[in-house]
Structures are given as structure tokens and as C-alpha cells.
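Data first, discussion second: the structure below is written as C-alpha cells.
Showing just some of the chains, left in place.
Chain lettering (A and B) follows the sequence in which the chains are written, and residue indices restart at 1 in each chain.
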Amino acid sequence: MDFNLIVSNILNPPVLFFFLGMLAVFVKSDLEIPSPLPKLFSLYLLFAIGFKGGVELIKSGLSREVILIILAAIFMACVVPIYTFFLLRIKLDLYNAAAIAATYGSISAVTFITAGSFLQQLDISYGGYMVAALALMESPAIIVGLILVKLAAPSEDGDREFAWSEVLQEAFLNSSVFLLVGSLVIGLLTGEHGWEVLSPFTQGLFYGVLTFFLLDMGLVAAKRIKDLKTTGFFLIGFAIIIPVVNAGLGIGLAKLIGMSQGDALLFAVLCASASYIAVPAAMRMTVPEANPSLYVSAALAVTFPFNIIVGIPLYLYVINLFWA
Amino acid sequence: MESVKRIEIIANSQELNRLLRILDKAKVPGYTVIRNVVGRGQRSTTDDDLVDTSTSNAYVLCFCQEEKIAQIEEEIRPVLNRFGGVCFVSEAMQINALKCIG
């Protein structure tokens, strides 16, 4: 495999700071990024990526290609939680299987953003509509996960029935989807003009904020690693193999509908990544029977680092092979 | 000084609105919320390492008349059973202002 890609990915300030954060936990340094600073970074990143996506979307317009990509995105967000659910049922109870399946059907915006900045450094372009795909892939898995619980649960209690309105709320109006879509629409509305006035803020700081945020993610991910003792090998294996499989499916689909290389990488990363904020929050409320330490730790301590360090360059390597 | 009850509830932040609705419904004279507290409990083993993520807890403190306790207890127990969290009641005396609780 193209070793250069891995190296040029790793020798990136954001990825190196991710390692630094993990190292801080391993050597027991007291480095911390106190709350709510990580929230500031994540609000900023969602705002900047959404806004940029909107501005670019208005330039590119809604071509047939874009519509295909968006349909593919929704398709993957519905299929992944279903197939993984049945895989997970081999070893896990209904509730944990559904919660983990939903987690892997959804996406991680930071993984997407890191992949985007990786492409930017390699001078590979990608479309603003990929941000729309990002937004659209966050929610469906939450709904699918709950439908699975409803269908498979032994006796339906009234409580779960009652939760539906809250579920749709959580799925489509949670803060990250809301801010991302809102910024995208505002980018669409203000276009070139808005871009000019905002770009010193949304562009100039982007890389630096991403770097800081990955430092924090390194701290958070490493703290979760000790939870893995209780999750068992099955789930750890799942958290590495399934992302690769999903990325493979994503790449196949991307080839099928003729995405560009940049778009294909981002699509693969969306399929491969797992949610560690929005979906866990929704699951805690709607499937309280599931154990959060299972689904959060798998997504955060295994899949996230795997994608950031190995996954992104690996998927691009495969894409380069097939697109060449 | 009037004798009152002191209710303390600690639960995941996501449950906060549900808990406050119960207190409002019981017409308690007031309550105070401390956000972003962390902890370890029977179920919330995820907060083990005291990571301060969006999954932090809220601490609710409410001083109210003894008569309210039964209703609050009844409504709060199923919520805690389902979503986790703990609730404790103790004794206190109110320093009377103009409008007192007890």
C-alpha cells in the first residue's frame, strides 16, 4: 500500500495533535481542555463547514450527480444499521445491538472534516454538496435503530410509544444537525458576498481550530480506552472491521454512480465513521436499556482513532487504485 | 424558622427538563440547578473517568413542604428507574423571609 499517504496523513498537525492528546492521557499529564472550550471548537467547525458547503453548493447547483450522491448517502445511512444489527445480535442483546447499530449507521463530523483537510493538502477537490450528505446521514440511523427495537422488543411498553416525538426531535433537530444545516442554508442565501466578509474567520482559523479540537479528541478518546476492557474482543473487532467494510461499500457505490475521487473519499469516510455524540444522546433517552459505555467507547476509542490515523489514507489509497 | 424538606436529585442532564416538569407540577416554591456536575453511580459507568462531555449530570436542589414529598417521590421514581439517577430527601429549617415556604 502507498506508505506515503499514511505518512503524509500522520505528519499533519491535526493528526499529530490527536496523538499528543492521547499521549497526555497515557503519561498521566494533567493537560486538559476544560469544558465548554471543546464545544466552542465544535460549534465553530460545524458553522464553518456548513457555511462553506452552502456557498459552494450555490455555485455547483443541484445536478443529477448531486442528487444521486444524496440518495446514496441516505441509502447507506439506512442499510448500515440494519445489517450491523443482525451481526451484533450474534453476541449482544437486542437493546445494545440496536444502539450500536445506530451509532455505526450515523456519522462523525470531525472525521469528515479531518478527511476534508487531508484532501485540501493533497490538492484534491470535493463538492460542497458533500456537506449536505454529511447532514443527511446523521439522523436516519437513529430512526432505523428505534424501529428495530420496536419490531424486536418482546412486549411494547407505553413509554417507548410516547417517546416518538422526542426521537424525531433528537434525530432531526439536535444541535449539530441544526447548526450544520442552518449554516449551509445561510451560505446558500448569502453566497459569494457572505463568503467574502466571513472567510477570514471561517477559513483563516479553520485549520488551527481543527488542530486544537483533535488535541481534545485525543484526550477524550484515550480516556475511553480503558473502558474497552469490559467491551470484549467481539466489539473491538467490530469497531475496526465494520468501518472498513462500510468504507468498501461506500467506495463501490461511489464508483457506481461516478463520484470524483475527493467526493468518494468523503463518502467512504461518512460510511466508515460512527457517531459518538448525537446518536449516543438519542439512545440514552430512547433505549435506556442499552449500556452507553459500549456504544460510546467503541465509536470513540476504537473507530474514531482508527479512521483518523489509518482509515482516511487507506480509503484514499483504495480509491486511487480503482479510479486510476 | 420553619421546618422544610430538602430534595436532592442527581441525574443525566438529558433528564433535567423531565425532572423540573415534575417539580413544577408539584407546585414546589422553587428549585436550584447546578449544571455540568460529574459523578459515578450504579448505572452511569460511562462517567467513570469524569470526562466532562455532553453527558454530564445535573444536580437539582429543592426545598419544599413535607406534603409535596409523596407526590414527587411517586412521579420521580419511575424516571430514575428508567433513565438512571438518584434522589435523596433530608431535613432543613428555612430562615423566614417575607414569603416563606414552610
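Annotations
The definition used in the following text is that a residue touches a chain if its C-beta (ideal position, glycine included) is under 8 Å from a C-beta of that chain, and two chains touch if they have at least 3 such contacts.
Because the structure is a prediction, the values reported are computed rather than measured.
Displayed chains are single representatives of each kind; full-complex composition is A x3, B x3.
Throughout what follows, only the chains that are shown with their structure count from here on.
As a whole-number value, the distance joining the C-alpha centres of chain A and chain B reads 35 Å. By the touch rule above, chain A contacts chain B in their complex via residues 34-35, 39, 159, 220, 223-224, 226-227, 277, 280-281, 284-285, 288, 291-293, 296-297.
Residues of chain B that touch chain A in their complex: 12, 14, 36, 44-46, 48-49, 51-56, 82-84.
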